[in-house]
Structure formats: C-alpha cells, structure tokens
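Would you mind keeping the following structure in view while I ask a few things?
The other protein chains are all here in position, but one chain of the complex has been omitted.
Here is subunit A:
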Amino acid sequence: MILPGNTMRNPSPTRRGANAALLAFFGAAALSIASPALAQSSARDPSAEAFVQAKAQRVISVLANKSMSETQKKQVFRQAVDELADVPRITNFVLGKYARTITPEQRARFTPVFRTYAENVYQSRIDDYRGEQLKVTGSVVRKPGDVIVNTVVSGGQLGQPVPVSWRVLGGGANWKVVDVQFKGIWLAITQQQDFVSTIDNAGGNIDVLTNQLQKGGSGRR
C-alpha cells in the first residue's frame, strides 16, 4: 500500500503471512531432522492397571451416587479412599524436607488435620469433573513397583472424556495410589510445594501450616 503502482494487489498481511508460513515449513523440516531420538518406556503392568480400574472407579462411583446422603457419602468415600490410596505415605510426602525434622507431637497433630483437609480437597477436585466411568487406557512402569496408570474418566456431566493418571506403588496384592494427575498437574507434588513454602515462610514452624489447614486453606474466599 506504500509503493505506487502496487495499490491494486495489496500484498501486505496476506502475502507476508504466506511467506512466513513458507519459511516456517522449511525451518521445521530442518529442525525435525536435527531433533534427537526419544527414549520411551513401553512396559505395562496389568496388575496395577486392574487395581486402579477397580478402586479408582469405586471412588468415582461413590461421588457420582445421587441416592446417598452427604454424610453417608463422606463415610463411604473415606473407606474407598483408604482402599485406593496410601494416606500415611502421602502425609509424609507432602511435608517434603520437613518430614525429616517434624517432631512426633507435631506429626500427631498434623496427620488427622491433613487427612480431613485432603479428603475435602480431593472430593471437591473430583466433584469438579463429575464423571461417572473410569477406563484404564494403559500404564508405564517407571521401575518395578512404581507405575503410572493412565485412565480416562467420562460420562456424567463431562462433555469430553478427561484423562487422569494415577501413580501407584507396591505390587502384587498391595498396590496403593500415592498421587493423581489432571492436565499434567500432580496433586501431591503441588501440595508438597504449597506446604513446604508455607512452612518456609513461617520460619520452619510446621504448626503454622497445621493451623492453616485446620482453618481450611488460605481463607481467600
């Protein structure tokens, strides 16, 4: 639009865009040759998959059940969580480096507070999705006894199936879930960073975290 004689065929945004696209194509071709070979493990663990299929489905079914009262639901949910998850191990994990320095008294206070807090959090996270069926789609053995089981949750109010991954530790008849991942985000890892930062900012005082969890999070409401 600037050069005279070029007004009829305005080359600017379209033409420039096309040129950029062409350049991009060639650049990409060069890059894809240069990219390194990818390491990927493909081993699956059928027993871990069967465990998640049964126990995680149960947790979801409890929350999707509309015939139970809220109190009844809470109770059954608690049981289902115990069958599914290794709560003591998670309790230890979320404390991060402070798991080493916590006193027995502090631990005795923290453990039940975290349990109630985590139940509420997990219940509301799962409620956000309101799916009904869980289907295992595969698993990746990180090392023997440490497996990521991939699932999709569908039905209920979900427009599209939602992928959810479960990290299970153990083996044989003793599998237990220690972490859950939605959209790439692991709940226990996120909680660990949240909690460790809270204790750090309290000068290392674990009781500050316990008090805060007892109140129900940051209270930002």
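As a convention for this text, a contact is a pair of C-beta atoms (placed from the backbone, for glycine too) under 8 Å apart; a residue touches a chain by one contact, two chains touch by 3 or more; residues count from 1.
Here, contacts and distances are computed from a predicted model.
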item	value
Omitted chain (choose from "Cupredoxin domain-containing protein", "Diguanylate cyclase", "VacJ family lipoprotein" or "Carbohydrate ABC transporter permease") - UniProt protein name	"VacJ family lipoprotein"
Interface residues of subunit A (partner: the chain not displayed)	1-2, 10, 12-14, 16-17, 20-21, 24-25, 27-29, 31-32, 35, 38-41, 89, 92-93, 95-101, 117, 120-121, 124-125, 128, 140, 142, 146, 148, 157, 159-160, 167, 169, 178-179, 183-186, 188-190, 192-201, 203-204, 209, 212-213, 216-218, 220-221
